[in-house]
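A protein chain is absent from this complex, but the other protein chains hold their places.
Moving on, here comes chain A:
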(Lines give C-alpha, C1' and ligand atoms only; values in the text may rest on other atoms or scores of the structure.)
Protein backbone atom coordinates (compact mmCIF):
# COMPACT_ATOMS: atom_id res chain seq x y z
CA UNK A 1 0.00 0.00 0.00
CA UNK A 2 1.50 3.29 -0.98
CA UNK A 3 1.36 6.44 1.09
CA UNK A 4 -1.25 7.88 -1.21
CA UNK A 5 -3.74 5.00 -0.91
CA UNK A 6 -3.32 5.04 2.82
CA UNK A 7 -4.12 8.69 2.91
CA UNK A 8 -7.17 8.06 0.78
CA UNK A 9 -8.33 5.22 2.99
CA UNK A 10 -7.82 7.43 6.01
CA UNK A 11 -10.06 10.14 4.49
CA UNK A 12 -12.75 7.57 3.77
CA UNK A 13 -12.63 6.02 7.21
CA UNK A 14 -12.67 9.44 8.84
CA UNK A 15 -15.76 10.39 6.90
CA UNK A 16 -17.47 7.09 7.63
CA UNK A 17 -16.86 7.39 11.38
CA UNK A 18 -18.32 10.86 11.54
CA UNK A 19 -21.38 9.98 9.50
CA UNK A 20 -24.82 9.59 11.06
CA UNK A 21 -25.07 5.83 11.25
CA UNK A 22 -21.58 4.43 11.00
CA UNK A 23 -21.03 0.78 10.16
CA UNK A 24 -18.67 0.13 13.05
CA UNK A 25 -17.59 -3.30 11.93
CA UNK A 26 -16.47 -2.11 8.51
CA UNK A 27 -14.71 0.86 10.03
CA UNK A 28 -12.90 -1.44 12.47
CA UNK A 29 -11.49 -3.42 9.57
CA UNK A 30 -10.43 -0.26 7.78
CA UNK A 31 -8.68 1.03 10.89
CA UNK A 32 -6.60 -2.12 11.29
CA UNK A 33 -5.75 -1.97 7.57
CA UNK A 34 -4.60 1.59 8.13
CA UNK A 35 -2.45 0.67 11.14
CA UNK A 36 -0.70 -2.15 9.31
CA UNK A 37 -0.24 0.08 6.30
CA UNK A 38 1.39 2.82 8.34
CA UNK A 39 3.74 0.42 10.12
CA UNK A 40 4.72 -1.20 6.84
CA UNK A 41 5.59 2.20 5.47
CA UNK A 42 7.77 2.83 8.53
CA UNK A 43 9.50 -0.52 8.25
CA UNK A 44 10.14 -0.11 4.52
CA UNK A 45 11.63 3.30 4.92
CA UNK A 46 12.86 4.43 8.32
CA UNK A 47 13.50 7.95 6.96
CA UNK A 48 9.80 8.52 6.71
CA UNK A 49 9.52 8.82 10.49
CA UNK A 50 11.05 12.27 10.18
CA UNK A 51 8.30 13.39 7.77
CA UNK A 52 5.64 15.52 9.51
CA UNK A 53 2.87 14.53 7.14
CA UNK A 54 3.56 10.91 7.97
CA UNK A 55 3.43 11.71 11.66
CA UNK A 56 0.16 13.52 11.05
CA UNK A 57 -1.20 10.40 9.40
CA UNK A 58 0.00 8.21 12.25
CA UNK A 59 -1.71 10.48 14.74
CA UNK A 60 -4.88 10.57 12.70
CA UNK A 61 -5.04 6.78 12.52
CA UNK A 62 -4.56 6.45 16.26
CA UNK A 63 -7.25 9.05 16.89
CA UNK A 64 -9.65 7.22 14.62
CA UNK A 65 -8.90 4.05 16.50
CA UNK A 66 -9.51 5.76 19.82
CA UNK A 67 -12.85 7.17 18.73
CA UNK A 68 -13.91 3.86 17.29
CA UNK A 69 -13.00 1.95 20.43
CA UNK A 70 -15.19 4.27 22.51
CA UNK A 71 -18.09 3.66 20.16
CA UNK A 72 -17.76 -0.11 20.41
CA UNK A 73 -16.93 0.08 24.14
CA UNK A 74 -13.45 -1.53 23.92
CA UNK A 75 -11.70 0.11 26.85
CA UNK A 76 -8.42 -1.85 26.46
CA UNK A 77 -8.07 -0.73 22.86
CA UNK A 78 -8.89 2.85 23.86
CA UNK A 79 -6.14 2.74 26.42
CA UNK A 80 -3.66 1.46 23.83
CA UNK A 81 -4.53 4.16 21.34
CA UNK A 82 -4.20 6.85 23.96
CA UNK A 83 -0.78 5.45 24.88
CA UNK A 84 0.25 5.69 21.25
CA UNK A 85 -1.08 9.22 21.07
CA UNK A 86 0.86 10.30 24.11
CA UNK A 87 3.91 11.59 22.19
CA UNK A 88 1.56 13.64 20.03
CA UNK A 89 -0.35 15.18 22.91
CA UNK A 90 2.36 15.99 25.43
CA UNK A 91 5.85 17.36 25.42
CA UNK A 92 6.91 18.78 22.08
CA UNK A 93 3.99 16.97 20.31
CA UNK A 94 6.37 15.78 17.57
CA UNK A 95 6.37 19.28 16.18
CA UNK A 96 2.72 19.07 15.12
CA UNK A 97 -0.07 21.50 15.91
CA UNK A 98 -2.90 20.52 18.25
CA UNK A 99 -5.43 18.07 16.91
CA UNK A 100 -9.17 18.86 17.01
CA UNK A 101 -10.00 15.78 18.97
CA UNK A 102 -7.08 16.12 21.33
CA UNK A 103 -8.87 17.56 24.36
CA UNK A 104 -12.02 15.45 24.00
CA UNK A 105 -9.82 12.35 23.91
CA UNK A 106 -7.72 13.51 26.89
CA UNK A 107 -10.92 14.28 28.76
CA UNK A 108 -12.25 10.84 27.98
CA UNK A 109 -9.02 9.30 29.15
CA UNK A 110 -9.26 11.25 32.41
CA UNK A 111 -12.78 10.00 32.83
CA UNK A 112 -11.62 6.44 32.17
CA UNK A 113 -9.08 6.76 34.93
CA UNK A 114 -11.69 8.05 37.34
CA UNK A 115 -14.04 5.21 36.49
CA UNK A 116 -11.21 2.73 37.02
CA UNK A 117 -10.35 4.43 40.31
CA UNK A 118 -6.82 5.24 39.02
CA UNK A 119 -6.58 8.46 41.01
CA UNK A 120 -2.79 8.63 40.95
CA UNK A 121 -2.64 8.29 37.17
CA UNK A 122 -5.38 10.88 36.92
CA UNK A 123 -3.33 13.45 38.80
CA UNK A 124 -0.18 12.63 36.89
CA UNK A 125 -2.08 13.34 33.72
CA UNK A 126 -3.58 16.56 35.04
CA UNK A 127 -0.11 17.84 35.84
CA UNK A 128 0.88 17.50 32.20
CA UNK A 129 -2.01 19.61 30.84
CA UNK A 130 -1.59 23.35 30.27
CA UNK A 131 -3.00 25.41 33.10
CA UNK A 132 -5.09 27.50 30.75
CA UNK A 133 -6.77 24.48 29.18
CA UNK A 134 -7.19 22.91 32.57
CA UNK A 135 -9.26 25.82 33.79
CA UNK A 136 -11.22 26.68 30.65
CA UNK A 137 -11.48 23.78 28.28
CA UNK A 138 -14.93 22.24 28.89
CA UNK A 139 -13.67 18.77 27.96
CA UNK A 140 -11.08 18.92 30.70
CA UNK A 141 -12.99 20.93 33.28
CA UNK A 142 -15.72 18.32 33.44
CA UNK A 143 -13.60 15.37 34.65
CA UNK A 144 -11.62 17.67 36.95
CA UNK A 145 -14.79 18.84 38.68
CA UNK A 146 -16.02 15.31 38.86
CA UNK A 147 -12.88 14.25 40.63
CA UNK A 148 -13.25 17.05 43.17
CA UNK A 149 -16.80 15.96 43.83
CA UNK A 150 -15.67 12.38 44.26
CA UNK A 151 -12.99 13.36 46.73
CA UNK A 152 -15.45 15.41 48.75
CA UNK A 153 -17.79 12.46 48.79
CA UNK A 154 -20.60 14.49 47.28
CA UNK A 155 -21.82 11.74 45.06
CA UNK A 156 -24.92 13.74 44.40
CA UNK A 157 -22.91 16.22 42.36
CA UNK A 158 -21.44 13.35 40.38
CA UNK A 159 -24.91 12.10 39.73
CA UNK A 160 -25.92 15.53 38.52
CA UNK A 161 -22.84 15.96 36.34
CA UNK A 162 -24.12 13.10 34.28
CA UNK A 163 -26.68 15.41 32.78
CA UNK A 164 -24.26 18.10 31.54
CA UNK A 165 -21.59 16.14 29.64
CA UNK A 166 -19.72 18.06 26.92
CA UNK A 167 -20.19 15.29 24.33
CA UNK A 168 -22.39 12.22 24.38
CA UNK A 169 -19.28 9.95 24.28
CA UNK A 170 -18.65 10.91 27.91
CA UNK A 171 -21.80 9.09 28.92
CA UNK A 172 -20.13 5.76 28.29
CA UNK A 173 -17.61 6.35 31.06
CA UNK A 174 -20.08 8.20 33.27
CA UNK A 175 -22.18 5.02 33.49
CA UNK A 176 -19.15 3.00 34.47
CA UNK A 177 -18.24 5.69 36.98
CA UNK A 178 -21.70 5.59 38.50
CA UNK A 179 -21.53 1.84 39.01
CA UNK A 180 -18.07 2.23 40.54
CA UNK A 181 -19.50 4.79 42.96
CA UNK A 182 -22.48 2.62 43.67
CA UNK A 183 -20.26 -0.29 44.62
CA UNK A 184 -18.22 2.01 46.81
CA UNK A 185 -21.33 3.26 48.58
CA UNK A 186 -22.65 -0.27 48.89
CA UNK A 187 -19.53 -1.47 50.64
CA UNK A 188 -19.80 1.43 53.11
CA UNK A 189 -23.51 0.88 53.70
CA UNK A 190 -22.92 -2.76 54.49
CA UNK A 191 -20.62 -1.77 57.29
CA UNK A 192 -22.50 1.21 58.66
CA UNK A 193 -26.07 -0.17 58.81
CA UNK A 194 -27.50 -3.47 59.81
CA UNK A 195 -30.55 -2.81 57.65
CA UNK A 196 -32.15 -0.07 55.56
CA UNK A 197 -35.68 0.58 54.33
CA UNK A 198 -36.15 0.32 50.56
CA UNK A 199 -36.74 4.01 50.05
CA UNK A 200 -33.55 5.07 51.83
CA UNK A 201 -31.50 2.45 50.09
CA UNK A 202 -32.82 3.59 46.74
CA UNK A 203 -31.79 7.21 47.27
CA UNK A 204 -28.49 6.37 48.85
CA UNK A 205 -27.54 4.18 45.90
CA UNK A 206 -28.88 6.56 43.23
CA UNK A 207 -31.42 4.21 41.80
CA UNK A 208 -34.38 5.57 39.91
CA UNK A 209 -36.53 2.47 40.25
CA UNK A 210 -37.07 -0.45 42.58
CA UNK A 211 -36.23 -3.16 40.08
CA UNK A 212 -32.70 -1.93 39.67
CA UNK A 213 -32.30 -1.78 43.44
CA UNK A 214 -33.58 -5.29 43.95
CA UNK A 215 -31.28 -6.66 41.28
CA UNK A 216 -28.33 -4.82 42.83
CA UNK A 217 -29.24 -6.23 46.25
CA UNK A 218 -29.38 -9.70 44.80
CA UNK A 219 -25.90 -9.29 43.24
CA UNK A 220 -24.48 -8.28 46.59
CA UNK A 221 -26.28 -11.13 48.35
CA UNK A 222 -28.21 -8.84 50.67
CA UNK A 223 -31.27 -10.21 52.38
CA UNK A 224 -34.39 -8.58 51.02
CA UNK A 225 -37.64 -8.83 52.98
CA UNK A 226 -40.50 -7.46 50.89
CA UNK A 227 -42.84 -7.67 53.88
CA UNK A 228 -40.86 -5.20 55.96
CA UNK A 229 -39.64 -3.37 52.87
CA UNK A 230 -36.16 -3.52 54.27
CA UNK A 231 -32.78 -4.73 53.15
CA UNK A 232 -30.69 -6.48 55.79
CA UNK A 233 -26.95 -6.72 55.44
CA UNK A 234 -24.86 -9.67 56.42
CA UNK A 235 -22.60 -9.04 59.33
CA UNK A 236 -19.29 -10.82 59.53
CA UNK A 237 -18.09 -10.02 62.98
CA UNK A 238 -16.26 -13.24 63.47
CA UNK A 239 -13.06 -12.29 61.67
CA UNK A 240 -11.22 -11.20 64.79
CA UNK A 241 -7.50 -11.23 64.55
CA UNK A 242 -6.16 -14.25 66.28
CA UNK A 243 -3.05 -13.94 68.39
CA UNK A 244 -0.31 -15.45 66.24
CA UNK A 245 2.13 -16.72 68.81
CA UNK A 246 4.21 -18.78 66.48
CA UNK A 247 4.98 -15.88 64.19
CA UNK A 248 6.06 -13.66 67.04
CA UNK A 249 8.27 -16.38 68.44
CA UNK A 250 9.92 -16.93 65.09
CA UNK A 251 10.53 -13.25 64.68
CA UNK A 252 12.04 -12.80 68.11
CA UNK A 253 14.31 -15.78 67.63
CA UNK A 254 15.50 -14.46 64.30
CA UNK A 255 16.26 -11.11 65.90
CA UNK A 256 18.31 -12.86 68.52
CA UNK A 257 20.17 -14.80 65.88
CA UNK A 258 20.90 -11.67 63.85
CA UNK A 259 22.09 -9.86 66.96
CA UNK A 260 24.46 -12.69 67.65
CA UNK A 261 25.90 -12.29 64.16
CA UNK A 262 26.72 -8.65 64.58
CA UNK A 263 30.41 -8.48 64.26
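In this text, contacts are C-beta pairs under 8 Å (C-beta built on N, C-alpha and C of every residue); 3 or more make two chains touch, one makes a residue touch a chain; residues count from 1.
To be clear about the criterion, contacts and distances are computed from a predicted model.
Per its UniProt entry, the chain excluded from the display bears the name "26S proteasome regulatory subunit RPN2", taken from "26S proteasome regulatory subunit RPN2", "glutathione transferase", "phospholipid:diacylglycerol acyltransferase" or "Interleukin 20 receptor subunit beta".
Checked against the full complex, the candidates A:49, A:98, A:130 or A:164 give a single residue touching the omitted chain, namely A:49. Shown as candidates are A:35, A:71, A:182 or A:230; the residue that touches the absent chain is A:35. For the options A:92, A:192, A:221 or A:247, the residue in contact with the chain missing from this view is A:92. Residues touching the missing chain, restricted to chain A, are 32, 35-36, 39-40, 42-43, 46-47, 49-50, 76, 79-81, 83-87, 90-92, 94, 260-263 (touch as defined at the top).
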